[in-house]
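One structure is given here, and the rest of the page talks about it.
All protein chains of the complex are present and in place, except for one that has been dropped.
Per-chain numbering from 1; labels A, B and C assigned in written order.
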Amino acid sequence: MDSTDRFSGKVFALAIRLLIVLSLVTFSIDTLPNIGAQVKRNLHIIEVITVSIFTLEYALRIAVAENRLRFVCSFYGLVDLAAILPFYISSGLDLRAVRVFRLLRLIRILKLFKYNQAIVRFQRAFVIVREELILFGFIAAITLYLSAVGIYYFENVAQPEQFKSVFHSLWWAITTLTTVGYGDMFPITTGGKVFTFFVLMVGLGVVAVPIGLITSALSQARSEEVR
Amino acid sequence: MDSTDRFSGKVFALAIRLLIVLSLVTFSIDTLPNIGAQVKRNLHIIEVITVSIFTLEYALRIAVAENRLRFVCSFYGLVDLAAILPFYISSGLDLRAVRVFRLLRLIRILKLFKYNQAIVRFQRAFVIVREELILFGFIAAITLYLSAVGIYYFENVAQPEQFKSVFHSLWWAITTLTTVGYGDMFPITTGGKVFTFFVLMVGLGVVAVPIGLITSALSQARSEEVR
Amino acid sequence: MDSTDRFSGKVFALAIRLLIVLSLVTFSIDTLPNIGAQVKRNLHIIEVITVSIFTLEYALRIAVAENRLRFVCSFYGLVDLAAILPFYISSGLDLRAVRVFRLLRLIRILKLFKYNQAIVRFQRAFVIVREELILFGFIAAITLYLSAVGIYYFENVAQPEQFKSVFHSLWWAITTLTTVGYGDMFPITTGGKVFTFFVLMVGLGVVAVPIGLITSALSQARSEEVR
Partner (left out) sequence: MDSTDRFSGKVFALAIRLLIVLSLVTFSIDTLPNIGAQVKRNLHIIEVITVSIFTLEYALRIAVAENRLRFVCSFYGLVDLAAILPFYISSGLDLRAVRVFRLLRLIRILKLFKYNQAIVRFQRAFVIVREELILFGFIAAITLYLSAVGIYYFENVAQPEQFKSVFHSLWWAITTLTTVGYGDMFPITTGGKVFTFFVLMVGLGVVAVPIGLITSALSQARSEEVR
């Protein structure tokens, strides 16, 4: 009996997850321009069914909970509520308000994490490197800021439209130091290019090192678990 | 006698590999626009010779196999068959069908792996980090999705042609979080740029950490082998 | 009494930090084009208040220092002085000179590092990998230079405007080997593309390995601290 319960529990959890993914897909299709009224209606029907099942799930969980109030106030209880509440509230509002409200539907992504226990290791890894991450976040922020100020002084005269202010230059600093390099802003003066060279030599490490720190912390967390 | 066999075996394996590479080169040349009829004919002749040798190799392997049926049904037996079958089937079809069919010729790349034993270590490394890779694949998928939804809400009004829907925004999320940054799509609103900043700070790690995990697993697999 | 002192000390340190950040924000707003005279005046008022507080802090520190001369000549004493001096000097100069001078206001960023002790670990990590970093800096410089010379010879004839000289090609080498890839310069000849392929295969490691070295040195520094 118990193993059957556990098996049907797994099937139920999988079904809920698939429903969440389906719900995200319909949310995305909804943003497509030029979709027909028929499709719109079908998407709404899927949404209604999804929310109904989530509501049923929520009601059942309250019903079977040993301590009902505690479940309702627990993190996952609140997530379950937050996943259905936007639908009920938005039903009484006009469309314009819904547009902003619709984003709240994404809260149900949190339900996906509910059944995942491997996240614990990730959290432990985070604790190990927390201190260094804060330090590097701090250094990264200063590096980005100084890069932005520097490139502003080099390029502002030559490209006043692109490098309008330190804030506009910050966008360049971000896309460059993460090596994204869209190509919407780049230095054209010799001074700006030489400055970019030094910024990249120092800055790449500042942005990339934290990633390496998390990775090594994850390895450490894993080996600690094995023990 | 035995060492001669082993030597001639190595030469044979190398010859087959070179033939596969030659076959891939001719496949690629075949896609060049404006190649003359003479070249086309030569490419076809090389293909016929290649397939003939592969067929001969396949026949020989069946002939010398202790258990013929078992060899035919084994992974490498099937790969050997799949490497020559497309040629024989396509010979009786018209050109339009061949275009799609031609891709099947690439199956013979699998023959390259046949003689490679170092892949075993790679597989072991994969087993070590499988769990984390799945978790990170999951987190990466959610990060990409939420980034796409976010940028869609920030940029859709300003650039309706570029950020048409959440699906179109997903392409931006992919090229940005992998730092490819083609420059075909990028935020122009202040909100979108600030959002991109936070997405990059969190998202780079999500995409880059799995690579670090595989690397450290490979080191672990190597040191385990040494023991 | 002592713990109250320590608490009020922390509050004071935090207040100074926030003031520095505020000061950086006003500095950045100052670079925005088309800001009204009223905003300009407000920014100036904030600057005056900030410098007043920094001056007060400096005076207090001198007053409470056991050895006053030693404090004035110490690194942090000089930083405190450098954070306020530009303001007093620039007050007597005309606006054009101020533009260049304004950058000196950023020296006060150094005050941020004053209260941060985690930087010690970073310095120790640097000592561990100093030798390799110098070697890799050297190899990276040569790789960048040879890449620039190579692409110059391949692309100069086809794109004389883009790849004007080895110096112009160096800019391409930097943006390519750091994978920023703005898209303002890229090879169009087959030779240049094949050359870029080999440059990337070898060069990516040359640029990326130092980052990995710093990361592993940081892990080492942390585990040494734990012991």
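Everything below uses one rule, namely that contacts are C-beta pairs under 8 Å (C-beta built on N, C-alpha and C of every residue); 3 or more make two chains touch, one makes a residue touch a chain.
The structure presented is a predicted model; accordingly, all values stated were derived computationally and were not measured.
J.: Looking at the whole complex, which of B:Tyr76, B:Phe138 or B:Trp171 touches the chain that is not displayed?
T.: Reading the full complex, the residue touching the unseen chain is B:Trp171.
J.: Looking beyond the chains shown, say which of B:Leu78, B:Leu112, B:Leu146 or B:Met201 touches the absent one.
T.: B:Leu112
J.: Would you write out the residues of chain C that touch the absent chain, in ascending order?
T.: Within chain C, the residues touching the omitted chain are 131-132, 134-135, 138, 142, 145-146, 148-149, 152-153, 156, 160, 164-167, 176, 179-183, 186, 193, 196-197, 200, 204-205, 208-209, 212-213, 216.
J.: Kindly note down the residues of chain B that lie in touch with the hidden chain.
T.: Against the missing chain, chain B presents residues 24, 27-28, 31-33, 103, 106, 109, 112, 116, 118-119, 121-122, 171, 174-175, 178-184, 207-208, 210-212, 214-216, 218-219, 222.
J.: Which parts of chain A face the unshown chain closely enough to count as touching?
T.: 179, 181-183
We adopt the following convention: only the chains that are shown with their structure count from here on.
J.: Do the two copies chain A and chain C share over half of their interface residue numbers, or under half; same or different?
T.: different
J.: When the C-alpha atoms of chain B and chain C are each averaged to a single point, how far apart are the two points in Å?
T.: 41
J.: Indicate the whole-number Å distance between the mean C-alpha point of chain A and the mean C-alpha point of chain C.
T.: The mean C-alpha positions of chain A and chain C differ by 29 Å.
J.: For chain C, give me the residues that contact two or more of the other chains.
T.: Correct list: 179, 181-183.
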